[in-house]
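Single-structure report; data block below.
Let's turn to chain A:
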Amino acid sequence: MNIIEIKELTKNYPLGSTIVHALRGIDFNIASGDFLSIVGPSGSGKTTLLNIIGCIDNASSGSVNIGGVEITKLNDKEITDIRLHKIGFIFQTFNLIPVLDVLENVEFPLLLMKNRSKSEVKKRAESLIDAVGLSEHIKHRPSELSGGQRQRVAIARALVTNPDIVLADEPTANLDSATGEQILELMKEMNRKEKTTFIFSTHDSNVIKYAGYVLKIKDGKMVN
Partner candidate 1 sequence: MKFLFIISLRNLFRQKRRNILLGSAMAFGVMILIIANSFSHGISDILFNRIVVYVAGHVNISINEGKGRDLPLFRDRDRLTKIAVETAGDKLIEYNEGVGIFLRAIGNGKVENLVLVGINTISRTLTQKQREEINESFKMLYGKFKDLGNKSIENPAILSKEKADALSVKPNDIVRVRYRNIYGQTQSSRLTVVGIMSNDNIFMQGVMFVELTNLKEMMGYRPYECGSIKLTLKEPQKDAADVADKIHSALRPGPAFILATAKVLNQDSSMNPDVSTSENKNSNPNTISSNNQNADTSPRVTLIPFMGNDEPLKKLMLSSFKLSSGNVKDVFGKDGMMVSDYLADILKIKQGDKLEFHFKPKFITKDKPEFAVREAIFSAVVKGIFISDDSTGKETIYMHEALFYPKFYENLPDLQSDSKFAFIPKEKASFKPALGTEWVLLDRSRSTDDLKQKLRAAGRKKIKAATIDVNSMYESASDVLKLENALNIITFTAVLILFFIILVGVVNTLRMTIRERTREIGTIRAIGMQKKDVLLIFVIETAILTAFASIAGTILAFISMAGLSNIAFQITDNPMGILLVKDRLHFVPTFIGIVGNIGFILFISIITAFFPSRKAANLSAADALRHFE
Partner candidate 2 sequence: MVRKLVIILLFFIVLGKEALLAVAEPTTIPELMKKIEQLQEMTTDVMARVDLTQTKTGQGTKKIEMLYYRRDSDDSFMIVMIAPEIDKGNGYLRVGDNFWMYRRNTRTFQHINRDENIGGSDANADDFEKRKLTELYAPSKDASGNEIISTEKLGAVSVFRFEIVAKVNDVDYPKKIYWVMQDKGLPLKEQSFSASGTLMQTAYYINYTIVEKRYVAVKQLFIDEFEKGNKTLVEISGISTKKLDDSLFTKAYLENISK
């Protein structure tokens, strides 16, 4: 079963008087539970593609269907809801909320869901922190953690809502290679355990080996 179906997707950015064609017609499907890597050089359109799949940017044309929902037709509130419930994000720069400690950062998406009890939220968040191996640092603020630890928190936060898809835009780019590998290992492990679809982008050929499936992209087009 395909969790994501993309057809003839294009994305243009206006830049001054010119137009940047970031995506020039992308077609592909992703099956549920995949561990997919989008690979391409810098500026090839990886981030743009992930943003569109992650529902934080909209397509210029084409269709994007996630879990049977055509997202290009939704309004902001609905699309925000899809982000919250179906998608988890892992960022290159970790993007943890600096005023919240580890536990709170992980709880954050659950709290946005509102109708959950406090203890339920805490239990779920703690189990994920445990899973990413940060039980010791539960009360620490992001600034007190190393880059790898921060990215683990980000992984826990991305998975805490039990999303259909986790998107990671160059998750290892800001980490040394050893830590980067640990993070990918962790992601892979989570993909196995939680059966969550993982899509991560990278321009680093070293990390491609972790991918179950690789999508190559160049100048906004898939290359195969």
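As a convention for this text, contacts are C-beta pairs under 8 Å (C-beta built on N, C-alpha and C of every residue); 3 or more make two chains touch, one makes a residue touch a chain; residues count from 1.
Picked so that all candidates are chains of the complex that A comes from, given by their letters.
Remember, it's a predicted structure, so these values are computed and weren't measured experimentally.
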item	value
Identity of the candidate that touches chain A (this complex; choices 1 or 2)	1
Interfacial residue positions of chain A with respect to candidate 1 in the complex	47, 51, 54, 56-57, 76-77, 80-81, 83-85, 87, 89, 91, 93, 95, 97-100, 104, 108-109, 111-112, 157, 161
